[in-house]
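The complex is shown incomplete by one protein chain, all other protein chains being positioned as in the whole.
We call the chains A and B, going by the order they appear; numbering starts again at 1 in every chain.
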Amino acid sequence: MFAELLQYMLSGLTIGAIYALAGLGFSIIYNASHVINFAQGEFIMIGGMASATLTASGVPLPLAILIGCGGAMLVGVAVAKFAVERARDASTVTLIIITIGASIFLRGLAELVWGKDFKRLDAFSGETPIQFLGASMQPQSLWVVGCAGVLIVAIGLFFNKTLTGKAMLATSHNRLAAQLVGIDVKRVVLASFALSAALGAVGGAVVAPITFSYTEMGIMLGLKGFTAAVLGGLGHGPGAVAGGLIVGVAEALGAGYISSAYKDAVAFVIILAVLLFMPNGLFGKRGAERV
Amino acid sequence: MTMLTAQKPSSDAAPAARRAGPPLLRVENLSREFGGVLAIGDLSFTVAAGDIHSIIGPNGAGKTTLFNLVTGVYKPSGGRVLFDGADVSGQAPYKLAARGMSRSFQNLQIFFNMTALENVMVGRHLHLDTRLLPALFRFPSLVRKDSEARDRAAQLMADVGLSRYVGADADSMPYGALKRLEIARALASEPKMLLLDEPAAGLNATESREIDAVIKKVAASGVTIILVEHDMKMVMGISDHITALNHGRKLAEGTPAEVAANPDVIAAYLGAAP
Partner (left out) sequence: MNRILHGRLTGLAVLGAIIAVLPVFLTNNFYLDVAILAGFNAVVCVGLNLLIGYAGQISLGHAGFFGIGAYASGVLVGVYGWPPIAALLAGAVFVGVLAFAVAKPILRLKGHYLAMATLGIGIIVSIVLRTESGLTGGPDGMMVEPFKIFGVELYGEKIWYWVVGVLLFVVVWLSLNLIDSPMGRALRAVHGSEVAAEVVGVDTARFKVMVFVLSAVFASVAGSLFAHYAGLITPAKADFFKSIELVTMVVFGGMASTFGAVVGAVVLTLLPQALTVFQDYQQIVLGAILMATMVFMPKGLLPTLAGFLPSRRRA
């Protein structure tokens, strides 16, 4: 019984780590530009697809992931520059629809480039399951959690210890004040997209051996990443990470103990509950509108 | 010093003729805090029916917060608001509107997605048929009432001097006109009490005089007016009573002459005497 619980928790943490990365990406972009980037899932997809296709044609894995990352970052900056920044002062509805348009566009492009079939990516260090307290784990899961962990710590250090990172934080708190002290806020927005894209792409590459790579993989991952971000408190990075893990584990437990058919619904039930009962999430702050 | 000296009452606003009516608005020990900052603290005052009552105070004194508390935009942290005899503390703005309260905003809240006339017509909301079925099927009674509302709105716009904008879109009107449009909209509901938040802000001298005339006209029709305004000349010339705030608390209360002579008020505006 314990073994079963542990099994679910482990698989939940694994996928939760990806949700955490996606949620973190959402938070970073939201902080810099107050935009919800519905194309976040597509960054994950690009990372996964690129790694899978490149390794299939002989490129060594680390290089393939790096290229996938770079590609995603370029795409992210393009989306920021040509779609989001152009509509800077538009209403929320407009911005939401723009990023939805971007996600559809990217999916279409990916289909054109890579086709519709599922791509395999070999597990990084083999597929022999590791036994742990009665539950068995795929080694790839360790890669997922490990990479996510490293990235998250790196992001934390970046924001808190580097000047660029602090500039980005400043922009998220007060765009105008940041401009007044000489921060190029447009660059900050571009950087935030690039950073989130990189996070997503690595996540996509590292989870591809488990879920396969296909052009539609970004949709659910993206939406659930958004759930993670909102659960943690939109704009709160560490909160998004916590949110991602919670969603992942909840999903796995729900699928295991309640109904596996309704697995996908878990994240959306969570987000409805969060939005209705604590819209500021676990760690977010309340704001007030001045009239 | 001169700006705080009470002006001689102008001929068309003779305070002796307008006797203070019973209290229409009573604020008792009202307080409101935002995350530890006390925006309004233990504030009590009354506004008599038929008065023009001004609220003055330096920036940050809590005037707009007070307005928002009275009109239901904010809920009080403590204390009560009594309007027309009833305790209305914390009620939603639309309920207060039904009781006869109306207001304009410091930062214009015009409906820019509608025409000027439609802005004023929305002000008439409480007097119109707002049910779904008659709207969907265009009942003749609804059409007729709407047509009356349209005429009435045009009349109100003329009353505040905006006749030339009757056919215009709200987003094509100049700032000064929009301030008057908001007043017209606030009047459309036929309120008992009108709260005006810095109606002269951003206006030049001519426009300020026009607003001043509008306010006097409205008051003459029996509407109680509460005014927040920085233009001291206007305030001193138009008010029956003034409440002075500082740091969210009442500094002084009384007639313009009394308030202008109050040493605390003088100190707040000009700094304490050495």
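Convention: a residue touches a chain if its C-beta (ideal position, glycine included) is under 8 Å from a C-beta of that chain, and two chains touch if they have at least 3 such contacts.
Being a predicted model, the structure only gives us computed values, none of them experimental.
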item	value
Given A:L133, A:L163, A:L176 or A:A261, the one touching the chain that is not displayed	A:A261
Absent-chain contact - pick from B:L38, B:L128, B:A201 or B:A261	B:L128
Residues in subunit B touching the chain absent from view	71-73, 92-94, 96-98, 101-103, 105, 109-116, 118, 121-126, 128-132, 134-138, 142, 146-147, 149-150, 164-165, 167-169, 172-173, 185-186, 188-189
Those residues of subunit A which, in the complete complex, touch the missing chain	36, 82-83, 86-87, 90-98, 100-109, 111-112, 219, 223, 226, 230, 234, 261-262, 264-265, 268-269, 271-272, 275-276, 279, 289, 291
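Please note the rule applied: only the chains that are shown with their structure count from here on.
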item	value
Where subunit A and subunit B are represented by their mean Cα positions, the distance between them in whole Å	49
